[in-house]
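All protein chains but one are shown in place.
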Amino acid sequence: MTMLKFTKDHEWIRVEGDTGTVGITDYAQQQLGDVVFVELPEVGRKLETGKEAAVVESVKAASEVYAPVAGEVVAVNDAVAGDPSLINSAAEGDGWFMRIRLANPSELDGLMDRAAYDAYVEGLA
Amino acid sequence: MNNQGRPTSIPSASGEVAPTISGNRALQIEEALIFEQDSPGSTGVDLPEPATDELRLGGLRPRGQIGLPGLAEPTVVRHYTRLSQKNYAIDLGLYPLGSCTMKHNPRLNERMARLPGFADIHPLQPQSTVQGALALIDELAGWLKTLTGMPAVAMSPAAGAQGELCGLMAIHAALDDRGEGHRRRVLVPESAHGTNPATAALVGFTIDPIPATADGRVDLAALEAKLGPDVAGIMLTNPNTCGLFERDIRRIAELIHGAGGYFYCDGANFNAIVGRVRPADLGIDAMHINLHKTFSTPHGGGGPGSGPVVLSDALAAFVPFPHVAHGPDGFRLIEGPQDPGATGKEFGRLKGFHGQMGMFVRALAYILSHGADGLWQVASDAVLNANYVMARLQDVMTPSFDGPCMHEALFDDRFLKGTGVTTLDFAKALIDEGFHPMTMYFPLVVHGALLIEPTETESKRGLDQFIDVLRGLAARARAGEAEAFQAAPRLTPRRRLDETLAARRPVLRWQPEAPQAEAAE
Partner (left out) sequence: MRYLPLTPEDRREMLGAIGVGSVDELFRDVPEAARLKGPIEGLPAHKGELEVERILSRMAARNVTAGSAPSFLGAGAYRHHVPAAVDHLVQRGEFLTSYTPYQPEITQGTLQALFEFQTQVALITGMDVANASMYDGATACGEAVLMAQRVTRRSRAVLSGGLHPHYAEVAATLGRHLDLETRIMPPAPQGGEDLMAEVDERTSCVVVQNPDVFGNVRDYTELGAACRAKGVLLIVAVTEVVSLGLLPPPGEMGADIVVAEGQSIGNALNFGGPYVGLFATRERFVRQMPGRLAGQTVDADGRRGFVLTLSTREQHIRREKATSNICTNSGLCALAFSIHMTLLGEVGFRNLARINHANAVKLAGKLAAVPGVQVLNDGFFNEFTLRLNRPAAAVVDALAAKGVLAGVPVSRLAPGRKEVEDLLLVAVTETNTEDDMDALAAGLQEVLR
């Protein structure tokens, strides 16, 4: 049973069991432009909700990636560190940033589902 | 008698440009890196034999091969001359970069800076042997104080950003001195230069952004709401980065002072008001002056700059070492707390030695050349030129704000809406027309900003040519020629460069045998 949720800062989290995979949305990558660098957290780091977890940079912009929910980093996507263009080509797929073990799964209830996020992005235009 | 004629009429061949064999295009000559022109053993400098072969290196062995290339002088002179021809410059034409004040650089200033009496003196010579140099620093300091109405100036900051650092450190020190070290919040308008928040962070302050109003000024109500007992001060650019004078500036000063904070002004745009408005009359406590902008020391492809900071009475004692004092025996440098004349409140040292002397000489030559009447005219003409550009373009481009501007005219990209042409494309098309683009995408408070600062050293004829080109380009954009814009520039030594590649696979130096990209991974 997987669940996909979104934040107002344009992160997504796909949850399977007690682990969630985190990335930035397709909308976010379009706003940034060609991504040239990502800085990923160390495995084992404890992330707090809404606090900086990673950094993503394009040529003329830089942005923090915040932890959608609290948890411990259990894996990072080395492929995206080596080839940041994955974020442009597959932001919501192969361009994921990290996997975290959720500290408090009930936090997910506060995030948007796909329909709510799409409506939110629509409102930003 | 020479009876061998040659064709002198122009043949009717097509003007199409075919690729040349060399890759050169007449005066545009391709130039390899110096490392690719290595002729081992060659040198461009003849030196005598060492006086002795004896080494006293304390047991260290002399260095092996370094890997520097060898080139004779003619090759070197040609190399840099060819490189220079790939650069745009004020000497070539209008350089309307907003916020950068690219004005004419008088050559008298260069000659003066190279007088051996200024260029060939060591910073640590006995002070009795450098009285002329100290007098020059004092004289320039006097002008800066008078022009700003401020009682003190710190001369040593190396550039504008370091001037900001100096000013904020002065504020920090003054707060500590008052026993109010808990004040750590600095208000910074959203339209600020990036150096403002970066500097505030470096001084340990937190940054609290203030929004702008619809007419491009600080939102006074928002500012007032953000005041509190933890506020250290405000950093405000005036005229601001939209090219507008902050009408409420005296009220802002009152508010910030009333709340116990200090008023730092980013003086990057001082050129608009030099000689016509004194920052002291606006309630400012500290302001850096970019000598390379207002006082025309050359930008040199990105420095060196110089950023003296004028200070109000409240901050006058909080300066970095060294500073110049005047005593019975002439001028003295106060280099540390032990020197007589130290205020006892200095906050340390910002750079090696005493400041950018070479820039001081140039700036003073510029100031003396203008005098009080000339500087009045500088601000007047700088503002007149910008408003003229604004007036003649407002029907075809979209000014971001109403009313007169100061020394720079801000447009946004609404006039490009639906044309498929972006601010970037528009700017790049200007390059093919022989002009340097304006500042793009700054300030951040308007969309697709185009910020034009002509400066006072442009003639009306030059401005008219520039304006006609912009009008023509705006018409072409509306006529649906987006593709031509996207392909621009076409006539430059290089066309648009792949910045994504440069950032994804950084190549920051030449390598003897460039490793294959695959091998590097």
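First chain written, first letter: the chains are A and B, and each begins at residue 1.
The rule we apply is simple: a residue touches a chain if its C-beta (ideal position, glycine included) is under 8 Å from a C-beta of that chain, and two chains touch if they have at least 3 such contacts.
Here the structure is a predicted model, which is why all the values come from computation and not from measurement.
Visitor: In the complete complex, the chain left out here touches which of the visible ones?
Guide: Looking at the entire complex, the absent chain's contacts are A, B.
Visitor: Using the document's definition of touch, tell me which of B:V17, B:L47 or B:A214 contacts the absent chain.
Guide: B:L47
Visitor: Out of B:P151, B:G260, B:G374 or B:G420, which is the one that touches the chain we can't see?
Guide: Once the missing chain is taken into account, the touching residue is B:G374.
Visitor: For the full complex, which residue in B:A259, B:I431 or B:I452 touches the chain that was left out?
Guide: Answering carefully, the residue with contact to the hidden chain is B:I431.
Visitor: Hey, which of B:T20, B:S84 or B:T213 is the one touching the hidden chain?
Guide: B:S84
Visitor: If the hidden chain were put back, which residues of chain A would touch it?
Guide: Contact residues on chain A toward the absent chain are 36-37, 39, 57-62.
Just so we're on the same page, only the chains that are shown with their structure count from here on.
Visitor: How many angstrom lie between the CA centroids of chain A and chain B, rounded to a whole number?
Guide: Centres of chain A and chain B (C-alpha means) sit 38 Å apart.
Visitor: Would you pull the chain B residues touching chain A in the complex into a rising list?
Guide: 441, 499-500, 503-504, 521
Visitor: Taking the touch rule as given, give the residues of chain A at its contact with chain B in the complex, in rising order.
Guide: Chain A residues touching chain B: 34, 36-37, 57, 59-60, 82, 84-85.
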